[in-house]
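Below: one structure, written as structure tokens.
A single protein chain has been removed from this complex, and every other one stays in its place.
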Amino acid sequence: MSEPISALNGARYDGIATIEELGLQGMITLRGDLDEKGLAKAAAAATDQQMPGPRKAHVTDDSGLCWMSPDEVLVLVPYAEVEDKLAGMVKALGNSHALAVNVSDARAVFRVSGTHAREVVAKLAPVDLSDGAFKPGDFRRTRLAQVAAAFWMEEDGAFRIVCFRSVADYVFKLLKVAAQPGSEVGVL
Amino acid sequence: MLILHCPCCGVDAEETELHAGGEAHIKRFGPGSDDDQFHDYLFMRENPKGVHFERWQHANGCGKWFHAARCTATLEVFGTYRAQTTEPPKDIRDAITAKRPGWVWREFS
């Protein structure tokens, strides 16, 4: 079988922040009762992470858990392992009422980093991204201009942004406009 | 532009993250209902100047539906609460009474 190709094949732009498309990330949508022990255990087993609270992400490298809603968590695993991890999770969930489904290919992932990363994202999302309000580990589902997106902040102050694959090109171009030279706001 | 607190994810969401869903607490009538019941269920809506109960969805966010009690005249928000209820919870009704004594909305007060 041929090599899988991400939406933008690793596109990159350097402006007042650096924008990178990160290539394929294993992603599993897990819906169920997040307080249920079995589910938390299955998620933890797949990622080595504890279940995050509301609006939080527990992510290290390619593995982690992002709180999407009271009954949904986004499970991040290395792309190559997604089918195995999914199978393991489905098995661990057993007969409990839950839904785990592979959505890795339905998404694109970007990293926005650099001094002005907060400002670049704050031009597109109606979210308070000042350093007191949005910290590493914080996760937010919102919109970027006209499309739905989710992002979290990594330890070094960079953002990981997830959007639908079909609008990856739009989101990349949006981020480019927002990061154009000379567009520093100088407040975040 | 409104801000509503999403009781499902805790975000104070501005209107561009939200999708308005009309009146709350409407009882569904299906097969077996008479024409008047069904007509009222489908088409008849409150149009108050004052206290109102509405459905909203945090569409560009956690995706969940919730209810909001607010004043249509001043846009004051008395509270938001989960959609999985057939009537406004007591704390919401008390909050409204504190601000708008004597309020009445459909069969609630």
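Think of it as A and B in the order they're written, each chain with its own count starting at 1.
Just so we're on the same page, contacts are C-beta pairs under 8 Å (C-beta built on N, C-alpha and C of every residue); 3 or more make two chains touch, one makes a residue touch a chain.
The working rule: contacts and distances are computed from a predicted model.
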item	value
Which of "ABC transporter permease", "Sarcosine oxidase subunit alpha family protein", "Phosphatidate cytidylyltransferase" or "Glutamyl-tRNA(Gln) amidotransferase subunit A" matches, in UniProt, the chain that is not displayed	"Sarcosine oxidase subunit alpha family protein"
Which displayed chains the unshown chain touches	A, B
Touching residue (missing chain; options A:Asp62, A:Asp105 or A:Asp138)	A:Asp105
Positions on subunit A where the hidden chain makes contact	1-7, 24, 29, 31-32, 71, 97-99, 101-107, 119, 122-130, 133, 145-147, 164-170, 173-174, 177-178, 180-185, 187
Where the unshown chain meets subunit B, residue by residue	1-3, 14, 21, 28-33, 35, 38, 42, 55, 57, 59, 63-65, 71, 74-77, 83-84, 99
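Keep in mind that, in the parts below, only the chains that are shown with their structure count from here on.
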item	value
Of all residues in subunit B, those that touch subunit A in their complex	8-11, 14, 16-17, 60-64
Complex contact set, residues of subunit A against subunit B	54-55, 68-70, 72, 126, 140-143, 148
